[in-house]
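Okay, handing you the structure first.
On to chain A.
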Amino acid sequence: MIHLIGPFVLAALLVGIGLAGVLLRRNAVLVLIGVELILAGALVLAVSISIARPAAHAASSVLPLFVMTIAAAEVVLALAVILAVYRLRGSIDLDTPSEEAR
Partner candidate 1 sequence: MNSAVLSLLPAAVAGVGALLVLLVDLVMPRSQLWQRPLGVVILLAATATVPVAWTIGWFAHTDRSGLPEILASIGVPSPARVLQVVALLGAAAALILLGHEHREAPGGLSVAVALVLVSAAGAASAAASVDVISLVVSLEVATLPAVALVALRGRRGAVHASLSLLMTSLVSFAVTVLGAALYLAANSSVVLSAELVGAGLDARTTRPALLLGTVLLVVGMAFKLSLVPFHAWTPQAYREGDLGVVALLVTTSKAAGVGGILAVLRPFIDPPAPFVLAERGLVLALAVLAVASMLIGAVGALRQTRPLGLLAWSTIGQAGWVLLPLTALTDAGRAAAVGYSLAYALATLVLLAVLRRGRALPGQHLSDGPEPAFSGFLGYVRRDRIGGAALVFALLVLAGLPPGVYGLLVKVGVLAALTAEGLWVLAVIAVVGVVLGIAAYARWLAAALGRVPERGAEAAAAGRTAYGALLVLGAGCLLLIVLSVWPALVAPFLH
Partner candidate 2 sequence: MVLSAALALPAMVGALLVVFGSALGARPSRWVAGAAAVGSAGLLWAGLVRGEVVDVLWVPDLGLRFALRADGYSVPFVLLTSLVLILVVAHTAYEVPSGGSAGGYLGCVLLVGSGALTAFLAGDMVLFFLAFEVVLIPMWVLIGRWGDPHDLAARRDAASRFLLYTAVGSTLMLVGILLLAHRRGSTGFAVDAVQGTGPRAVLIVLLLVLGLAIKLPVFPLHTWLPAAHTIAPTGGSVLLAAVLLKLGSYGLIRLPVLSAPEAFAVIAPWLGLAGGVGVVWGGLVCLAESDLKRLIAYSSVAHMGFVALAVSTGSQLGIQAAIYSSIAHGLIASLLFILVGGLKHRWGSASLTVAREPLREVSPRLGAILVLGLTASMGLPGLAGFWGELLTLVAAWSPAPGRPRSVFVASAIIAAVGAALAAAYVVRVLRLVWLGDAVAGQRGRPIVRVDIRGVEWAVTAVLVAGIVWLGVYPYVLLDLTVVAPAGPAVAP
């Protein structure tokens, strides 16, 4: 037996924290961490539906599973791009404009 409000509060908190992290950080890797936290919030929200809505029982697990797989794929590419940027520019600061940018 569990109250539904608990997971909802956690989800809202994680999303808020993650969004704040995205806005706060300039380092690309740290922005990535904020994004992962937002995703974690969405994930908690989705999973908590399984106990409240019988109709969405299985779908509430399928969505998080797929999302996590996508996130993994994204991280793989993100790190490749971040490494390439670092090697070419020596910094992964998102605010620094590229020298070639006009």
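Selection criteria: all candidates are chains of the complex that A comes from, given by their letters.
We take it that a residue touches a chain if its C-beta (ideal position, glycine included) is under 8 Å from a C-beta of that chain, and two chains touch if they have at least 3 such contacts; residues count from 1.
Remember, predicted model here, so these are calculated numbers, not experimental data.
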{"item": "Which of 1 or 2 touches chain A - same complex, any copy", "value": "1"}
{"item": "Candidate 1-facing residues of chain A, complex", "value": "11, 15, 18, 22, 28, 31-32, 35, 38-39, 41-43, 45-46, 48-49, 52-53, 55-56, 59-60, 62-63, 66-67, 70-71, 73-74, 77-78, 81-82, 84-85, 88-89, 92, 94, 98-102"}
